[in-house]
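Structure first, then comments.
One protein chain is absent from this view; the other protein chains keep their places.
Chains here go by letter, A, B and C, matching the order in which they are written, and residues are numbered from 1 within each.
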Amino acid sequence: MSETLNRESLLKAYRTMRTIREFEERVHIDFATGEIPGFVHLYAGEEASATGVCMHLTGTDYIASTHRGHGHCIAKGVDPVGMMAEIWGKATGTCKGKGGSMHIADLSVGMLGANGIVGGGGPLICGTALAGKIKGDKSVGVCFFGDGASNQGTIFEAMNLATVWNLPVIFLAENNGYAEATSSKYSVSCDNIADRASAFGMPGVIVDGFDFFAVYEAAGEAIERARNGGGPTLMEVKVSRYYGHFEGDQQTYRAPGEVQKLRETKDCLLQFRRRVTANGEITNEQLDAIDAEVKALIDGSVVKAKSDPKPAAAELMTDVYVSY
Amino acid sequence: MSETLNRESLLKAYRTMRTIREFEERVHIDFATGEIPGFVHLYAGEEASATGVCMHLTGTDYIASTHRGHGHCIAKGVDPVGMMAEIWGKATGTCKGKGGSMHIADLSVGMLGANGIVGGGGPLICGTALAGKIKGDKSVGVCFFGDGASNQGTIFEAMNLATVWNLPVIFLAENNGYAEATSSKYSVSCDNIADRASAFGMPGVIVDGFDFFAVYEAAGEAIERARNGGGPTLMEVKVSRYYGHFEGDQQTYRAPGEVQKLRETKDCLLQFRRRVTANGEITNEQLDAIDAEVKALIDGSVVKAKSDPKPAAAELMTDVYVSY
Amino acid sequence: MARKISYQQAISEAMDQEMARDQTVIVMGEDVAGGAGTPGEEDAWGGVLGVTKGLFHKYPGRVIDTPISESGYVGAAVGAACNGLRPVAELMFIDFMGVCFDQIFNQAAKFRYMFGGKAETPVVIRAMYGAGFAAAAQHSQCLYNIFTHIPGLKVVVPSNPYDAKGLLIQSIRDNDPVIFLEHKVLYTMEGEVPEESYAIPFGEANVLREGDDVTIVAFGRMVNFAMEAAGNLQKKGIHCDVIDPRTTSPLDEDTILESVEKTGRLVVVDESHPRCSMASDIAGLVAQKAFGALKAPIEQVTAPHVPVPFSDSLEVLYVPSVARIEAAVTRVKEYS
Partner (left out) sequence: MARKISYQQAISEAMDQEMARDQTVIVMGEDVAGGAGTPGEEDAWGGVLGVTKGLFHKYPGRVIDTPISESGYVGAAVGAACNGLRPVAELMFIDFMGVCFDQIFNQAAKFRYMFGGKAETPVVIRAMYGAGFAAAAQHSQCLYNIFTHIPGLKVVVPSNPYDAKGLLIQSIRDNDPVIFLEHKVLYTMEGEVPEESYAIPFGEANVLREGDDVTIVAFGRMVNFAMEAAGNLQKKGIHCDVIDPRTTSPLDEDTILESVEKTGRLVVVDESHPRCSMASDIAGLVAQKAFGALKAPIEQVTAPHVPVPFSDSLEVLYVPSVARIEAAVTRVKEYS
């Protein structure tokens, strides 16, 4: 499938994944110092999912995200510098410091918001897709949600609705094995989330979420079908998170060494690097250069976030309605 | 399958179905005079479903019902005389006239209530079943719901929960083809509601709802499995209603003659009569006698309902809490 | 302005005119057309009480039936509003808000604030409310206080056909999420309604009657009860201001406060349960901001703290009556 990805796209994909990783690893470190307020849920480990999907999307396409939304945001084109400031609660943040990690949104790039409510995005993305359909703009919508969210009524209702209305929507289940401390083996009553697709009259696909190319290919197919009026798809990405449910989680419910092993054997960045350098398409040096650039970008975003001002008192009473 | 039903049971089944039919036909007539207040949804046509299922249930088993609940109530053993008074808004009603048609309940016989909220019963029945399981009383729960309700998040969540907790619950989808004026062909995104069973790790069964024996047999199997710890089942009963969505509905969305044809060819009471009289198990006279008794019972219930008193003013402020 | 139409027709007309005026207005809900899935029978219902009848064929593709998935389609309306449409989603009975409240109060209402002012969500959610149909506890509630509590929502409770039309037009044009509540008993109420399109601004109370003795603030159907009571009281020499705030959020505080400054006496009439209600909201407002003018206790005339009963013998006692309003007004007038 990498045939269809030219070098530029490959470099872009790598840069996106690396940016997400660097962003999350950095938030992980800074959170530990106690300087970052609120709840933070890191996406590290799952980069290939957001990236492989969003590479297919344009500015008029929408995504709906979750509490674990940083990766989706970056992949959809939200500025990481603004995001970092947002997470630090600064006036310069994507949402002026009013939303925080769980509510980063940027409608100007089709990012409909992280969401503090598990399953909240399913209905919303049906709406953006319906609007696109009515406007005839050929846009699609992608609803990212977790294995835990797959049991929320809103997600089921949205899947049914998407088929009934024949909407261009991808239900992108990121099955990272856990919802908080609960295994998806416990909470999901069938073997795979994708097995639920037939209950909603749509195709279901299962993809290895550590493999950017697998995600890219499957998502491409589903998105193209949706764009051409072929209706919704349920796509399950099997993946894992490298950190706890939220920062502070001791992860006693995971086998010791589970993550370490994943990092060594399944890391999406390593796999990507191995593959694209193996056939000579891209050199290690090119990727290293991206690593360095990304590191500088994220370092800079933190320096800026730290020194940026917090929202001024007057901001408390603005942005409630269009009029105030 | 009628082998397993002795004559007494057959007569009981017929009496139940006939009682439901007579009750509903009578409410239909009386509603037209304007004397019955509120919204009324009739179950006529679907009698074999409630009856075939509830014949297997004991007093400690619970059912959760819907806005179209009269049939379920009668089949589960709620007194039709009290029900009629309730529908007429009288103090002698099952719920003292405080609930009305959409809220008839009698927990003493395991009837957890009709429900004005579509899909409301799914979660509730998981709860009674969980309680039974914890108490170890071998009871089961049946959630009746419609094709329209099959798209409500509560029903999906309940199905998943029932499998996760391995609950003794039957999800009994009464697919009568319509939710209000909307065809189930439009609202349900897969061919059959029962096709959704696999999405929730449970068996799915489709049954002809005009055939008492088919319902009885399939329900028996599912209920026995549930009682023995085998978990939930989704059972879809294909059926039809003889009247409008609610009394007053002009049914412009149905083909002319649709109901008349059903009455002539598919009526559950006629089919039952033909079958049990054909092999001589039961005589037409015996059934006629039941018809007459039932008619007298329902006539009497209406006479009583008409003359019974309405709730006294003081009743407004009682039954809110245990203390007042 | 001699044409008389019903409250229900006024609501229909508002949607019709806005759909004609603005391509981005769509209507969705359960059986807003009806007959979906039965070829040839589309628009069989036009809403459970026929309010949207006729729009389906007039505005192809813009009147959309939904499965019984309120979270799904109300959320979809919210999402569509974020992407350039002006959806009018019908929830049928406001009592059903319990299966989709999250999409309203955590999503639609909060987007603009959470996203730092970068979202506009021009969605309207229409629903019937109120007692009087013997529809019992799950189909008769008011609940506007719950929506009024939530920052980011606007809440509209028209009391007559004229207001229903003008306020619904404003709701559709408004760029914030609006909860538009229609009292089911008022559907048959007739009144003069201009044929042309007009919008009534939010947050502007209607003073239906003026009098120096007592201020009555009432909502929805209760406005009509208050007017009747005021008429009767007039004959007894008690003269009332009758104020219909029309929108509970935003609230026209000034009109209420000015009236109480004049009368010194206030009765609030609210069909809902009493606790944390609009009645208490208005009472609290006045007790804080017009205290100096108050000459008598503020009386709240509300339904009791019980679910809505089915039987009409109880339901009629449940709903605040003209007699109870008169008694309350008389008490505050005679207080000294």
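In this section, contacts are C-beta pairs under 8 Å (C-beta built on N, C-alpha and C of every residue); 3 or more make two chains touch, one makes a residue touch a chain.
Worth saying up front: this structure is predicted, and the values here are computed from it rather than measured.
Asks: May I ask which residue of B:Gly77, B:Pro123, B:Pro203 or B:Gly220 touches the chain that does not appear here?
Replies: Result: among the candidates, B:Pro123 touches the missing chain.
Asks: Given that one chain is not shown, which residue among B:Pro37, B:Gly52, B:Gly93 or B:Gly204 touches it?
Replies: From the options B:Pro37, B:Gly52, B:Gly93 or B:Gly204, the contact with the absent chain belongs to B:Gly93.
Asks: Using the touch definition up top, pick the residue from A:Lys90, A:Lys238 or A:Arg273 that touches the left-out chain.
Replies: Answer from the full complex: A:Lys90 touches the omitted chain.
Asks: I need the residue numbers on chain A that touch the omitted chain, in ascending order.
Replies: Given the touch definition above, chain A has residues 37-39, 89-91, 95, 97-100, 102-103, 115-119, 148-149, 151-154, 179-188, 252-254, 310-313, 315-317, 320 touching the missing chain.
Asks: If the missing chain were put back, which residues of chain B would it touch?
Replies: These residues of chain B touch the chain that is not shown: 62, 64, 93-99, 103, 105-108, 112-113, 115-117, 120, 122-132, 134-135, 141, 153-154, 157-158, 160-161, 164-165, 318-323.
Asks: What does the interface between chain C and the hidden chain look like in terms of residue numbers?
Replies: Per the touch rule, chain C residues meeting the hidden chain are 71, 95-99, 101-106, 109-110, 113-114, 136-138, 145-146, 148-152, 248-249, 251, 272-273, 275-289, 291-292, 294, 296-300, 304-307, 309-310.
Assume only the chains that are shown with their structure count from here on.
Asks: From chain B, which chain is the farthest off, judged by mean CA positions?
Replies: A
Asks: If you average the CA atoms of chain A and of chain B, how many Å lie between those two points?
Replies: Computed from C-alpha means, the inter-chain centre distance equals 45 Å.
Asks: I'd like the Å distance between the centres of chain B and chain C, where a centre is the mean of that chain's Cα atoms.
Replies: Going by mean C-alpha positions, chain B sits 36 Å from chain C.
Asks: Residues of chain C that touch two or more other chains: which are they?
Replies: 67, 69, 71-72, in rising order.
Asks: Hunt down the residues of chain A that sit against at least two other chains at once, touch-wise.
Replies: Answer for chain A, listing residues that touch two or more other chains: 153-154, 157, 160, 164.
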